[in-house]
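Quick one: this structure, given as structure tokens, is what I'll be asking you about.
Shown here: the complex without one of its protein chains, the others still in place.
Labels for the chains are A and B, by order of writing; each one numbers its residues from 1.
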Amino acid sequence: MQAAFDLAEAGIKVCLVERTLSVGGRMAQLDKTFPTNDCAICILAPKMMDCYRHENIEVLTFSEVIAIEGEIGTFKVKISKKPRFVDEAKCNGCGDCARVCPMGILNKFDMDLRVRSGAYVPFMQAVPLIYALDRAKCMRCGLCESVCGQDAIRYNQKEEIVEREVSAIIVAIGFDPFDPSGLTEYGYGKYDNVITALEFERLICAAGPTGGHVIRKDGREVKRIAWIQCVGARDTRDNRPYCSSVCCMYATKEAILTKEHYPEAETSILYTDLRCFGKGFQEYVNRAEDDYGVEYIRGKPGEIIEKENKNLEIFYSPSSDKVETLEVDMVVLSTALIPCGGVEKFAEILGTELDGYKFFKLKDPYNPTETTRAGIFVAGYCQAPRDIPECIAHGSAAASRAMEVVLGGSFL
Amino acid sequence: MTEALRIGVFICHCGTNIGGVVDVPAVAEYASTLKNVVHAECNLYTCSSDGLESIKSAILEYELNRVVVASCTPRTHEPLFRATCEEAGLNSYLFEFVNIRDQCSWVHMHEPELATEKAKDLVRMGVAKAALLEPLEELSSEVIPSAVVIGAGISGMTAALSIAKNGFYVHVIEKEREMGGLLRRLYKLYPTEELADLFLEQRIKAVAGHERVELHLAASIKAITGYVGQFKVVLDENGAEKSIDCGVIIVATGAKELDPEGLYEYDGERVITQLQLEEKLRRDDLNLDGLENVVMIQCAGARGEVVGYCSKICCMNAVKNAKLIKDANPDINVFIAHNELQAYGEEYELYYRAAKKAGVRFLRFPLETRPKVRKRDGKQVVDVFHDRMQMNIPLDADLVVLSVPLVQNPDAERLSKLLKVPLGQDRFFFEAHVKLRPVDFATDGIFLCGTAQGPKDIEESISQGYAAASRATIPLAKGYVLSAAITSWVDEAKCVGCGICESVCPYGAIEVVDTEEGRRARVTGVKCKGCGTCGSSCIKKAVTMHHFTDEQLIAQERAAFATEEVVS
Partner (left out) sequence: MEEVNVIGFLCNWCSYAGADLAGVSRFQYPPNVRIIRVMCSGRVDPELILDTFLHGADGVFIGGCHFGDCHYLEGNYYAEKKIEMAKRLLKVAGVEPERLRLEWVSASEGGRFAAVMKEFTEEIKVLGPIKFDIERLEAVHIAAADYKLRILATKERELLEGGNKYGEVFTQHEMDRLLDDMVQEVYESKRILLKLKKPKSVKEIALDLNLKPNEVFRHILDLRRHELIEIHEIRDNRPVYIANTREDVE
């Protein structure tokens, strides 16, 4: 969005293609952001609206790039607009369809912690606020059509292929959280109360599935939580030796938020190296320890065992070569953030190379937004792990390269 | 107001969203009885194309000079209705929005009569304000199509070249005689281990050689005045005074190493800093055959010792230098005493492992018990408290290298005052928003990049250089900036020049200046964001906040409950 906005403000026309139903990306799923503890959606939503309403930006949501021809200065991009089964021009976001739809489906945006109906928007602040029908689960019962005041339901809507001619392309497809089910020692998917950090984010979010209450599967609110760092990261086993860069800080944030909601709760972060290198990070960690009483324990757990009362016992080895245990009622796995599933296929469409870890490869390590194909630039996490301000700067950086192409006729 | 008010009110059903709770026709009926209202109607969806047409034709037919729409929320739809008014020839600031959905029908769903009464009250309040609205214009101010970049380090050079490529003239101001900044002192860069000199040479050539870049070396800044689009920078270039007019300014003044005077037995000879080590490596001055033991100490002066922050790059920089020493002479023992190890991101973990493989030894100490340096027989011993083993390890060291943090340049304070931009708690320049606007200052037209903003590596400095270029190109490419119409204005007859308004404005938009009548506050419209803090602080009530004037707000609140005066 930042890249699109900069370009649009400079007078350049932009087509912004987003795979999901709404712009906003992962930041919309967060409750707050470190180290300022800003409310994520509050500071994000104006940017989403700015982008959507900008006269120079065409936003295509629920769309994917399927083919690219040509070269820098004269790309021809084919985009598939997937059918929402709702007439975008008519839908006014009133939500009447969602209220009558009988289907209940796990909402991906809420990390499957909440049910949405078959007629839905991914979250209430979605931009555009245009509903969609979940075709896979739709029964065609016709209730939504009958209540829609705008006559916007279109059961027979088809995929639409559109073409755009552009001088440059920017790829900013973000990341996926690593799925820790394969790491059996942590019991994710097996034990009731082992969750991932992004799931925790949805729980603690005031607009989330539990209204900001951190609740276990048995309905009890948490009293003791532990975060486990480097889950799936810095791991040579699975070819993921890199550090996701943001997990130490997001765990600190989640622990602080927990303490704000539950001042009596005990919060522990089990880490290997504490990555507190950014602006304000060390001060944030100091606050967490001194003001909030968050406990930092150096020692990566070897095993987690579920007890009868569904509490969890963590076995870890701190500095003193002993094995210690910590009993908690919830474990949050600070999972690695990894390149999106399906990125290899997308890179093929783009004609750009990926590196060994599936991040977009740079032509030159000191030109941080240039991919291996001239005219295609990359921004954000999909090129390398970075936090929000770094992603925004990177987005602007990619925009400046694209500006050079359009304004300066620079074809390097 | 010389002409008679002719207010049109449009109440929206929003399908059943409003109409299902609020008796919309009754509200419209009521609206038509209000003073100055000459037309009131209901729409099913005022924002639909026929709703908008209805507004436009009503403006023409009833010669409306104020429009009130009561529907959803201004946060999404105000721009749309304002644009509609403008299309019908009515100034867009003569439009008022009344929220009867998100803040009425949707939250009082089970109390339709009370919701209807509330809607009537809200409409009455909106009409009362609309009666006092004045037309406002967004003023356009030209942007001089050139930029000034302060600092010719890697981020400044990156920004300058990018802006020049976009077609704009760039003045690069550098206080030293040579370009390159801190990079001039480096030997090799991590993780590629390429030579800093070669790396820098290419880039300096590209920047200095560009036809639209003008260099000002050995220059210091004397004064900066103006605002976005119209800055004037006065400098002393090598003894001569020069004045540059530009549209945007980028601060890329870099950082310097902390001077570890008094720490760890620092003497600049046997106990040195990493940059001093780099210089020795560059000059091949290290006597690698004579060295036996090198000990590097991380976080020297950082993370609670002298400065509070972590300087991000010292860990990897030490790893690089350690590895280079090992590669040059594998017989030298190289130790890095560290606390956390900041090997973040994609490549640094692997580089760290490569250093380990090359034989660099890492010892972790707890932050509460930092290493101590003792001098002994012309050499040093570094006592490192080993965290895992919980015991002191004394390390012999011919050479001790302190990884000190980057700190702000001493002249930054002066520059921050010249530009009227803030420094943060850590003394680095403070950006507009820590999360969302990392390379902007709160003041429009001034941008920031590189280590001047905070410690960072070369790749990130380059990224920020490009980012600042992108942000700076926006006003340059547009050619103009619009001052928002919702700004403040000072009645100089009432103003006494006390300066309280100036002290509360975070944008420097209202300043006390010399006038013929004496010292008075004046607003630079282009800088004002319309928050109103100056207005509520003014001791003489001399400040008017356009579109949210005292009179308008008073009219709104008085109309909320008192019905008599406002009904015709």
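One rule holds in what follows: a residue touches a chain if its C-beta (ideal position, glycine included) is under 8 Å from a C-beta of that chain, and two chains touch if they have at least 3 such contacts.
Since we're looking at a predicted model, the values are computed, not measured.
Note that the absent chain touches A, B when the full complex is taken as a whole.
In the complete complex, the residue from B:114, B:223 or B:389 that touches the missing chain is B:114. In the complete complex, the hidden chain is touched by one of B:35, B:379, B:427 or B:540, namely B:540.
Within the complete assembly, A:211 is the residue of A:102, A:182 or A:211 that touches the hidden chain.
The chain not displayed touches chain B at residues 73-75, 99, 101-104, 106-111, 114-115, 117-118, 121-122, 125, 442, 486, 498, 500, 503-504, 506, 529-533, 535-541, 545, 548, 550, 553-554, 556-558, 560-562. Take chain A: the residues that touch the chain left off the picture are 36-43, 45-46, 124-125, 205-207, 211.
We adopt the following convention: only the chains that are shown with their structure count from here on.
Residues 14-17, 44-45, 47-48, 76, 79, 162, 165-167, 192, 199, 303-304, 308-312, 340-350, 353, 387-388, 390, 424-426, 428, 433-439, 453-454, 458-460, 462-471, 473-474, 477-478 of chain B are the ones touching chain A in the complex.
Those residues of chain A that touch chain B in the shared complex are 6, 9-11, 33, 35-36, 38, 43, 47, 49, 53, 92, 94, 96, 149-150, 234, 241-243, 245, 273-283, 286, 298, 319-321, 355, 357, 359, 365-369, 384-386, 388-390, 392-401, 403-404, 407-408, 410.
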